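Missing here: one protein chain of the complex. Every other protein chain is in place.
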Amino acid sequence: MKKTLNLLLKGVTILGLAFSAHAEDYITLASTTSTENSGLFDFILPQFKEDTGINVRVVAVGTGQAFEIARRGDADSLLVHDTAGEKRFVENGYATERADVMYNDFVLIGPMDDPANISKAGSAAEAFGAIAEAEAPFTSRGDDSGTNRAELRLWKNAGVEPDGDWYRELGSGMGQTLNTAAAMDAYVMSDRATWVAFKNPQNLKLLYSGDKAMFNQYGSLLLSEEKHPHLKQAMAAKWHNWLLSEEGQQAIAEFRVDGQQLFFPNAK
Amino acid sequence: MENNAFYVALSLLLNFDAPLYQIVALSLQVSLLAVLIAALLGFPLGAAVALWRFRGRGGVIVVLNALMGLPPVVAGLVVYLLLSRAGPLGEWGLLFTPSAMVIAQVVLVLPILAALSRQKVEEMLGEYREQFVSLGMSRARMMPTLLWDARFALLTVLLAGFGRASAEVGAVMMVGGNIEGVTRVMTTSIVLETGKGNLPLALGLGIVLLTLVMLINAGAYLVGEFSRRRTG
Partner (left out) sequence: MTSLNSPFLTSSALLSPPALFFDGVTYSHEEKVLLGPCSFTLDGIGPTLVMGPNGAGKSLLLRLAHGLLSPTEGRVTWSDNRTPRQAMVFQQPVLLRRSAVANLIHALSVNNVPYRQRAKLAFNGLERFGLGAYAKTPARVLSGGQQQRLALARAWVLSPQVLFLDEPTSALDPAAIKAVEAAVREFHQRGTRIVMTTHDIHQARRLAGDVLFLSGGKVREHTPAEAFFDTPASREARAFITGELVE
C-alpha cells in the first residue's frame, strides 16, 4: 500500500512538474477581487518582477476566502481590505505583521434618476437612511466580505436595519453584484476601483461619495513562519516590503483607469 | 450586445493573441488529460461492476449513477480540502496548479465514464456471455474484449465526459485559483470578464469555447463513423 502511494506521489509530482514548465521563482498571493478586477496587479506586478525577479501568482477571491486560504497555509502572502479582520489574524498568530499599504473609498451607485435622492445627501448616514426610507431596491453582496462588512457598518451608523423586499442579499462578488444591480436598476455600494473599471454600468451612475466613514483601507500581511514553515518566507517578505517601499508606493500611485487614480498609497 | 459578442468572438479567433492561445491550450490540456485518466480508471471499473456479482453491487451502481450529477463546485471543494496545506495531501504542494485542476476534473468525469460504460457492458453481456463462457473466457479476460467491442458507444461516452470537463468552472476555479498565465482557463476567464462587466468579451470567449468543443465533437464523430462503416 505504501509502495503504491509512493509511486502515485511520484507520478503526480511528475505531472505537476510537466505542467509547471516555468518553474521560476514565485509566491502565491491571496488577495481580493477589487484589486484584481481593477487591473492594479496587471500594472504593479511587472514592476515588482523587474525589481526582484519574483513572479507573484494572484488568487483573487472574496476577503473571507482569502483569510481562509492564508490560514490553511495555501498562500505565501495576503493583501486584503478588512483592518479589523487583519488585526485579529495577527492576534491569532497566523501573521506576524500587518501594514497599511493603500486606501481608496467606497461609493454609492444607483440608477440615473435617483429615486431616493441620495446625490443631495450630506453624509453617508443620510444617504443610506434615504434609501431605506424610500425602500428603493438595493443589492448587497451579502457574502461577509470586507466590502459587505463595511456596508453593514454604514447601515448601522444610519440607524437602519436593512430588511424587506427592497434589500437583496446576493451572496456574490463585487462584479456579479454590480451586474445584478445594473439589470435591476438598484442601488449598490462598491469600492471605487471596481466601479471605475466596471464595463457594464448600463443605467447606473456614481451618486454619492466622500464621507470619511466610507474610507477603505488595504493592508498587507506577513504570514507566520511558525504556523506554516513551508511558506516562501523570504520572497514573501520581499513582496511585503516592496509594497511599503518607495518603489511600490509609487507604482500604486501611478496606476490609472480612464485617467483616474484608484488607489492611494499610505504606508507609514 | 449579442451582435457585439459575435464580432468580439470573430476578432478573437482571427487575432489569436498569445494570452488567448495560452488559455485555450491550457483548457484543452487539462480537460483532455482528465478525460484520459478518467477513462483508464473508469472503463475497467465500469466493466468490472458489470461483470462481477458481489455484495453491495446495487449500491455501487446507484452511487456511480448519482455521482454523475456531482456539482463541480462540490468536487472542487473536496479536492481543495484534500490538497490544501492544512489537508492530508498538502505535502504534494499541488494546490493552485494545473495538476490540481486535472485531479478535480478526473473526480467529476470518472463517475460518468464508469456508470455509462457499466451500463453498456452489461447490455453487451446479455448478448455475448454464453458464447464467451463457451469459448473458455474468464471474466477478467472478457473485460478488454467487451470494452473494445463497445468502442463506438464508448467514444460517445468519452465525449460526454469531455463535455462535462470542458464546461465546468466550479472545480477548476476552486483548486486552480484562476491565476493569470498559470491556471486560467476558458471557463474561469469567462467568469472573470463577466465579473468585470465585460459582457461582450465574456460571451465572445464563450463562443470560442463552444466552437472548440464543437470541432472536437465533429472530429470524433467523423472518426467514429468512418471506423464503424468499416467494421459493421
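Labels for the chains are A and B, by order of writing; each one numbers its residues from 1.
In the analysis below, contacts are C-beta pairs under 8 Å (C-beta built on N, C-alpha and C of every residue); 3 or more make two chains touch, one makes a residue touch a chain.
Predicted model only: the values in this text are computed from it and were never measured.
Put simply, the hidden chain is in touch with B once you look at the whole complex. One of B:25, B:40 or B:135 touches the chain omitted from the figure, and that residue is B:135. Hidden from this view is one chain, which touches chain B at 127-128, 130-131, 133-139, 141, 145, 149, 151-152, 230-232.
The working rule: only the chains that are shown with their structure count from here on.
Centre-to-centre separation between chain A and chain B, using Cα means, comes to 33 Å.
Here chain B touches chain A in the complex through residues 29, 84-87, 90, 92-99, 102-103, 177-180, 182, 192, 194-199, going by the rule given at the top. Those residues of chain A that touch chain B in the shared complex are 9, 12-13, 15-16, 19-20, 28, 33, 37, 42, 57-61, 71-74, 173-176, 178-179, 182, 197-201, 228, 230.
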